[in-house]
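A protein chain is absent from this complex, but the other protein chains hold their places.
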Amino acid sequence: MLTFYLLLGIMILGSIVAIETRNLLSSVISVGIVGFTLSILFLMLGAPDLAITQVVVEILVLVILIRATISVDNTDIEATRDNFAVVSSLIFLGLFLVFASFAFLEMHPFGKSLMRTSQHYLDNGLAETGASNIVTAIILDYRAYDTLGEATVLFVSVLGAIVIMRRIGRKRGVKSMENTGK
Amino acid sequence: MTIYLMCLFLFAMGLYCLVAKRHLIKKIIGVAILDYAVNLFLVLIGYKEGGVPPILFKDMSQQVLSRQSVDPLPQALVLTSIVIGLGVLIMMVSIALRLYEKYKTFDTSEISRLKG
Amino acid sequence: MGMSLIVKKITQLVIGLIFLFGINIILFGHLSVGGGFAGGVILTCGFILIMLAFGKDKAFSKMKIRVSHFLSCGGAITFLTIALLGYIGGAFFLNFPDHGKAFHLHSAGFIPYADIAISILIVSSIFIIFVVLVLWGGLTKNSGKDADDEEYIHNL
Partner (left out) sequence: MIQQFYPLLVAIPLGTAFLVLLFPQSLTRVVEGIVIISKVILLLIIIALIGHAPFSYFVGKWVPPIGITLVSDYISTLLLLVINSVGILSLLYSFEYMEMYTSKIRFYALFMLMVAGMNGVVITGDMFNLFVFLEIATISSYALVGFGCESEELEASFKYMILGSVSSTFILLGIAIIYSTFGTLNMADLANLISVGGKNKSILFAEVLFIMGFGLKGAMVPFHAWLPDAHPSAPAPISAMLSGVLIKACGIYAIIRVSYHVIGMTPLIHLILMSLGVLSMVVGVLLAVGQWDFKRLLAYHSISQMGYVMVGIGLGTPLGILGGLFHLMNHAFFKSLLFLCSGAIEYSTGTRNLKEMGGLFKRMPVTSTTCSIASLSISGIPPFNGFWSKLIIIIALVQREFYALAAITVCVSFLTLVSFIKVQRYSIFGDLPEKMKRAKEIPILMRTTLVILAILCIVTGVLYPFFGNTVLEMARDAIMDQQKYIHLVLR
């Protein structure tokens, strides 16, 4: 149990560095620390599927973020800080955490998962779907409709990114411009 | 309980980053941290003490899986959520690059041609 | 173009293993750890490694941008078709084929095929987006044979 707290502590430290550091490149690398620690945590929490996915996705995220960062020559950023925003967000987040802790007091305790519907998957997953990896059985058979949505989300975002990265968005000199007589 | 709160603290830090930081890349990092926190929260919910991964190997009996495995459903949800997070991040980075090209800066206080 | 000799040599040694590992993860997604998504991203990371080590020409020789555009649509259509084929058995997304023997590669109905379709979608679409991000800003400097590809991306 102590391991979880330690790893989560590393994640929190990493994200503090990522948020507060002035150098963009170090900030992106610290996000990498958070992500890779998360994947170790997934592994310890009994989710190897997620761990492997998190590692490879984290690599992609780092590559893409570094691509965005190196488009600037100087990766040091000035400390532009909006004091009002900082104070108000801290107050809001403090309230949020207090309410959350009241709510969590009545939540199901950690380490004793309820398993109301999941017990069915574990008991009958292999017999009903033929897949011995129960997570795969869920994402591609019991809840395959979700996965169709998931694949579509990735498709949409790639399509959207291509659309955004078009060189020319509007045609020049089309009819509307002629009409204005500009 | 404490571990849930720590996870929510991570979530709150992502929100803080989004509100208080004015740099586009920092905002993207804030969204990434938010994603991490929620994904971790979902997996923590499904954890069972001394749990084994929900995968049945050949030399493993069905009873062991049924009794000791962690909850597989949140893991399936998190898999979907990771992909969605990746998609949103790709879109954000591409828009941030375009904005940099147009305004020659990543600072949101200077990117404000829209009023109100 | 590309990085130093050490990087190139190591990439040559490793790249085959990366692709094999990715394909293994995809094909055995329903039996052990992994699945279409993780495997697909691993394969993409292989392509990205080629691109970073050897420059984009080498990567384009392995995978044409036009082809990957068609593949990404094709993967999505295949997955949707698998979903619609469920109507043969009587419902949307019904896993109607024979489930086969447990713990064998050919088992679990349509799950392995769905894994393959997803991985094709993932590989090609993330490859496209990476190419777009890399080529972004480099358009004015370049000319020559890959100008065709760039034009294809920016004008389609």
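Going in written order, the chains are labelled A, B and C, and every chain counts its residues from 1.
Keep in mind that, in the parts below, contacts are C-beta pairs under 8 Å (C-beta built on N, C-alpha and C of every residue); 3 or more make two chains touch, one makes a residue touch a chain.
Bear in mind the structure is a predicted one, so any value in this text is a computation, not a measurement.
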Shown chains that the omitted chain touches within the full complex: A, B, C
Listed residues C:L31, C:I50 or C:A83, member touching the removed chain: C:A83
Among B:L34, B:I55 or B:V70, the residue in touch with the chain that has been omitted: B:L34
Interface with the unshown chain - residue positions in chain B: 11, 14-15, 18, 24, 27, 31, 34-35, 37-38, 41-42, 45, 73-74, 77, 80-81, 84, 87-88, 91-92, 95-96, 98-99, 102-103, 111-114, 116
Hidden partner chain, residues of chain A it touches: 99-100, 102-108, 113-118, 120-121, 141-146, 148-150, 152-153, 155-157, 159-164, 166, 168-171, 174-177, 179-182
Those residues of chain C which, in the complete complex, touch the missing chain: 69-70, 73, 76-77, 80, 83-84, 86-87, 90-95, 155-156
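Convention: only the chains that are shown with their structure count from here on.
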Category of the chain touch graph - line, ring, star, complete, other: complete
Chain pair whose interface holds the most contacting C-beta pairs: A-B
Centre-of-Cα separation between chain B and chain A, whole angstrom: 3
Distance from the mean Cα position of chain C to that of chain A, given in whole angstrom: 21
Separation of mean Cα positions, chain C and chain B [Å, integer]: 23
Residues of chain C engaged with two or more neighbouring chains: 32-33, 35, 37, 103, 129, 132-133, 136-137
Residue numbers of chain A (touch at least two other chains): 48-49, 53, 57, 60, 64, 67, 71, 126, 132-133, 135, 139, 147, 151, 154, 158, 161, 165
Parts of chain A lying in touch with chain C, wherever the complex brings them together: 48-49, 52-53, 56-57, 59-60, 63-64, 67, 71, 126, 129-133, 135-137, 139-141, 144-145, 147-148, 151-152, 154-155, 158, 161-162, 165-168
Touching residues on chain B, where the partner in the complex is chain C: 53, 55, 57-58, 79, 83, 90, 93-94, 97, 101
Complex contact set, residues of chain C against chain B: 32-33, 35, 37, 103, 129, 132-133, 136-137
